[in-house]
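Every protein chain of the complex appears in place save one, which is left out.
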Amino acid sequence: MANDPRFDYALHLADNALVLAQRLGAWVGHAPELEEDLGLANLALDLLGQARLCYAYAAEIEGRGRTEDDFAYFRDEDEFRNCLLCEQPNGDFGHTIARHFYFSAYQQALYTALAAGPDARFAEIAAQGLRETRYHVRYSANWLVRLGDGTAESHARAQAAVDTLWPYVHELFESAAVDRAASAFAPAPESLRSAFERTLEATLAEATLRMPSDDWQPRGGKDGRHSEHLSYLLAEMQSLARAHPGARW
Amino acid sequence: MYTQGLDQAGYDTGYAQDDAALAQRFQARVDAEDKIEPKDWMPDAYRRTLVRQIAQHAHSEIVGMLPEGNWITRAPSLRRKAILIAKVQDEGGHGAYLYSAAETLGVARETLVDQLLSGAAKYSSIFNYPTLTWADAGAIGWLVDGAAIMNQIPLCRCSYGPYARAMVRICREESFHQRQGYELMLALCRGTEAQKNMAQGALNRWWWPAVMMFGPSDRDSKHTTQSQRWKIKRFTNDELRQKFVDFTVPQAEFLGLTIPDPELRFDADTGHYEHGPIDWSEFDAVVKGNGPCNRERLAARRTAHEEGRWVREAAAAHAAKQALRRAAEAR
Partner (left out) sequence: MTESHQGWPLYEVFIRARAGLDHKHVGSIHAADPAMAVEHARDVYTRRGEGVSIWVVPAAAITASDPDEAGALFEPARDKVYRHPTFYDIPDQIETL
């Protein structure tokens, strides 16, 4: 049944994880140090795993025989329900770290709530994801501190990254249609903000970075209205699969 | 993935006169299959040979991340995407194990990386070929990792302890690579006509480079003997190449693919497949830097290194600040 709010919500969670995994995957082989190639690959694999669990659940709820790959490769941009933050380009390592820190700190609050929620499958997925997400917060926070409190150049780059990506944080904590429909089993995004801000403030302070200012607050990703970046990301990701519709790999 | 350069650079074999007794004791230990460890006495030439070989092997893993990494963002299913990320990540891990082994011989990783980026150090020429289709990711796993395993299993018994131990770890993971590559090819060969053509195209492009991975023929390789005496190397290039061909031809037949060698035939008397002549001029060109992708591969490594410099410096600066703070607190 396609009107089940769990279906849209599962796709929303999956799309966040997949789009960010796709971004991180592009780092593998190009990281600042060999060990970081492995570290970023692990982040990508964790998120990809979470996406697959959520797509599997969506497929099950829908019950029409669609698979994870149908959702990932054969939906168009306006059908993706990921937040704008996840689709933002990698930029330099500082941007990738800032994006990851924002997202992971949000996801940690979200998964914590979902893991205690009434839907058994979401609770299971979130509990498993939470173990990974806690590591992602640790990894990205540690890096943000090193970059912020490193050299003059790294401080400037880290501040620029934190500032550039900040506008996209607001959407994470605003209820969109997908969230309102999910109120029976998922937390209201607004309720996650205080936990996020505690993590954020502690980390920025240690990193000697200042809080970005709130002015521009773009939104729409959760409703399928994306930035220009997503269509390129999908064009690349989906190109081979779409060139061979029906093929098995 | 793999070492091929071991026969290419210059070699020195002699020991100084006063080291003769030590050298004799060293060789006796090697002959007795005793492992040589980092702080043990070893001939300079043994140390240099190992550093060169391990570093080339490590560089090959690092550069080897690029051709397959090229398909991470376009992998045609989520399952394949996860497998490919994990596989490319393993290549990086193997590079890390090997740099770690090389460093036990007293050479810093930074020095080895500089040698790679300056073009002074070699890496396996196989990675200077492009990955033009998705099937190339499968062909690399099947053929290139398959060839690598032939080379690497004997290295698990190499006389130098840290290298042998790194190779044990690598070989355990490498068999996953070969199997996933073959499975990828199998899926293509059981798929549509277009997918099967893609698989055949990849075999056509990767077969000869894979056969060449074992290095020059024994007839032209002057270093095999010394490396074998030191038990750094256990089999000759041609022995390993023959084993690879014997294993791989039936695998290709099972896939329903044709090996691009019209002279390939099974010799019932010897029980081996005989392959046609190898075009060593192509191999030489690629080794000398004129393969299809030599420039791109090195450029990609240099870019990653340069663009990562501020990050590495930041982490070092932060660690230094933290150390000062801890020292101040202790006072």
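We call the chains A and B, going by the order they appear; numbering starts again at 1 in every chain.
Methods note: contacts are C-beta pairs under 8 Å (C-beta built on N, C-alpha and C of every residue); 3 or more make two chains touch, one makes a residue touch a chain.
This is a predicted model, so every value here is computed, not measured.
Seen in the complete assembly, the chain not on display touches A, B. Of the listed residues B:S175, B:T225, B:N290 or B:Q322, the one in contact with the hidden chain in the full complex is B:Q322.
Here the missing chain is touched by one residue of B:V51, B:L66 or B:A96, and it is B:A96.
Of the options A:N90, A:Q128 or A:N142, the residue whose C-beta touches the omitted chain is A:N142. Listed by residue number, the positions of subunit B touching the unshown chain are 37, 39-41, 86, 89-90, 93, 96-97, 100-101, 103, 108-111, 113, 162, 165-166, 169, 173, 309, 312-313, 315-319, 322. Think of the hidden chain as still there; on subunit A it touches residues 33-35, 38-39, 42, 138-139, 142, 146, 151.
By our rule, only the chains that are shown with their structure count from here on.
One simple way to say how far apart two chains are is to compare their mean CA positions; for subunit A and subunit B this gives 35 Å.
Remark: subunit B residues 62, 65-66, 69, 72-82, 85-86, 88-89, 92-93, 95-96, 99, 134, 184, 187-188, 190-192, 194-195, 300, 303-304, 307-319, 321 touch subunit A in the complex.
Touching subunit B in their complex are the following residues of subunit A: 18, 22, 25-26, 28-38, 41-42, 44-45, 48-49, 51-52, 55, 68-69, 72-73, 92-94, 145-147, 149-151, 153-154, 157, 236-237, 239-241, 244, 246-249.
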